[in-house]
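Have a look at this one before I ask anything.
Excluded from the complex is one protein chain; the other protein chains are retained at their positions.
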């Protein structure tokens, strides 16, 4: 950290700041320039709230120099993390990975609705060559009057459908109490955007030994996403996949503004793989293909795509859900883009 | 709801949209204009995802006409809600209210640190004439390396300090499992900005019979805040206080951008009382007084202010925390503003 | 400026950065810490693009320490600037000021429409005790199909109406070519939000010897507003008034999000007076009074309010325009708030 003192700061004020920094466990190097004093601090600043130094008398401003996260930083694993699924809970994995040379495809409905729906989707995912089936059993809905999901019975249906097609299962966990019952049914836990800073939940997931797909909050910075992943990593679970799914801006032509640049930025700052979700990123079925292609071109390691055999009647997120034939067509197009950037899909 | 069809929409497309609306339980009134067909839908649209109709063939656009919330709407209680604390859990309340003619002052440290700190603060709040002591026992921190709070023992300290000074206690609940142990210790549960859309938690708090102070999410719209309050109201708990605490924008001169206009907007749209939090709203101690005054002038029913006897050394949110003498001075100034807008404080 | 080098930066890279800083005219002080090298640069960094140093090999990050503006900074005139209007172009001023103890009221229609309208408004402003009549003659409209203003003849009408009531005239200039014809007609030029970074226009206004009311751009930071004012100040025109008029955020309940905190922030960073525009800040007539009060409570030196005798039929910005009786009532209420914060109005 760096503290720049005001030109007119007194020696007493400088010393008070040095004391405050040292009390926080930071080693201080002082530079007395022609006009002002600069204090460089080295030490355990990761968990330190630097803004507190800004209010000390005589301080001009304060800057963070080292990233506030450690385990999530690229330097921790320069070669990059490949999340491996082993054989999954039911032997479907067959060495599936996210983060390697192959771009993974994770697809499914926003909400699991019934047996027929989820089996039709699972078959389609398999046919298209995707390895992961994703569907929601617990639905975080902004209105209490909206459909709230089938719960564990829905998850059991999805597990069956996945097993029948050799697929791995991804599903969202919303509550600590859901982890235990979900464990035997999923191959990967998803943490939704609204829970990205539910730190108790993240801490618990750090104790789990399954991959976690962590979605970026709707107004979270890239740095905050990495700090949230740090909660999971700090628990010893290094199988974390980061997800860009659009952020909230003033633009309303799309549901969210998909921050495609976050993909290469995250790949540079962190060793964790990155998945892109063009369905939530745009909220519009007609924009999903263009954005899925853009994400692969920009270096995404996987795609999360919402599909439904009867998309217009899906109980949630209908507008952004692809029909099965649209999905199959898109996967074929994505394969060409993946090749163009030196990968497979 | 209103669906405007495209000029070139076929009769078949119009009928398909009418069918889809009726399937959703909506009564449809059709207007065939010179150029296009307009479909007006009346019925249970509160929990309905209207965007799904936008993707139907032939549809130009879709508009929501009635608010997606019901119980939180002003029309539900045109006279406004006054949250009453009775005597609180320990008889300290003495008819304290939020939402009436008197502007309430809720103050305390970001985090409860130790006995000495919380007693000094409680005494100051009492002296200044505030009725509510607020402090965090469970701290949601973006870094896993930051101080995470004293937990229930901290809350017990705060309860003691409050009782010694005849104050009511407000504290944040982060997890369903914390509700039970907190119940005998607090007079009002706070739901933090990061949990505004933790719907499981909100649903549980709908079952509690204590006031809930619900903070606006960092990127939540006013409408989403009201929808979240609806989860609590729908459970039968009508004692909800809404809190404006700043939203995230591109501006970095302050920690958040305090949306003062949300105060009169919420008062117009809803019957629930509104509290303003200039501490989080600005993140800067030197801006808290001006914004506290602005909030009262704009019609806030209460203020939430972070204070600490040794503000610069507070373990969290130090930069935005007032010293006790600054707080006492501010309360005196606010009293004048309250009078100027026809209220007391 | 401060450059923090990466831990693994080579001596050669450090020297290359030092050279680049020196080439930019900056004096460099080097601190070699235990882990990394810190380079502190002192010199003419105001106009320097610091991001260029971020891409140099071995650099971790770069921080600006001194503000990029000079003449607009509080340090340049610690006592604050009071903009004086003298007697204005027609002897109406009588010592009118913006920035002193008295809060000024500037009011008028969004667009000058006709003689009857502008005379009725001028009379109302005078009756209410406001000293400034403001109206648009050239209208920047986002649609080419909207009313574009009456031009100079409209301005002549407003001058007449102002003179008849002893008021000063404020009007927006959109183009360098309009300065000359406007000079004999206005007492203060307004630069609109869309032109805040029209640097050619600002540079020309730096040559004018009349006060300039500079509006903050819809997505401009406080720092950028001050940089824009610097263009005018650098030309020798020190009579600049800064205007907060709402910024664009994701919230749509109001037309813009009024950044009330920008008022005390600007007062702290700069010596220039600050005017608040609750009409554009909210875009809703029913929210203007609450926000006008909030602005005065937060320290605004003046208010800009849109009024019209037949507000609902105003040719532009009708929704945010007050009726004349609403304005008179508001001014009376504002007077009480001004007193409560130790000022007059």
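For clarity, chains are labelled A, B and C in written order, and residue numbers in each chain start from 1.
To be clear about the criterion, a residue touches a chain if its C-beta (ideal position, glycine included) is under 8 Å from a C-beta of that chain, and two chains touch if they have at least 3 such contacts.
This one's a predicted model, so the numbers in the text were calculated from it and none came from an experiment.
Trainee: Out of B:18, B:40, B:82 or B:183, which is the one that touches the chain we can't see?
Mentor: B:40
Trainee: Among C:177, C:207 or C:344, which residue is in contact with the omitted chain in the full complex?
Mentor: Checking the options C:177, C:207 or C:344, the one contacting the hidden chain is C:177.
Trainee: Touching residues of chain C against the unshown chain: what are they?
Mentor: So the residues of chain C touching the missing chain come out as 20, 23, 44, 46-49, 51-52, 54-56, 68-69, 140-147, 174-177, 194-195, 197-200, 203, 217-219, 224, 227-228, 230-231, 234, 248, 255, 283-286, 311-314, 316-320.
Trainee: What chain B residues would touch the chain not displayed?
Mentor: That gives, for chain B, the contact residues 2, 4, 27, 29, 31, 33-36, 38, 40, 42, 60-61, 63, 65-66, 248-250, 252.
Trainee: Go through chain A and note every residue touching the omitted chain.
Mentor: On the chain A side, contact with the omitted chain comes from 219, 221-223, 247, 249-254, 257-265, 268-269, 281-282, 286-287, 290-291, 293-299, 336-337, 339-341.
Note that in this section only the chains that are shown with their structure count from here on.
Trainee: If each step moves to a chain the current one touches, what is the fewest number of steps from chain A to chain C?
Mentor: Step count on the best path from chain A to chain C: 1.
Trainee: Please tell me the distance, in whole Å, between the geometric centres of chain A and chain C computed from their C-alpha atoms.
Mentor: Centre separation, chain A to chain C: 40 Å.
Trainee: Could you grab the centroid distance between chain A and chain B? Build each centroid from C-alpha atoms only and quote it in angstrom.
Mentor: That gives a centre separation of 27 Å.
Trainee: What is the distance in Å between the mean C-alpha positions of chain B and chain C?
Mentor: Computed from C-alpha means, the inter-chain centre distance equals 32 Å.
Trainee: Among the residues of chain A, pick out those that touch two or more other chains and give their numbers.
Mentor: 248, in rising order.
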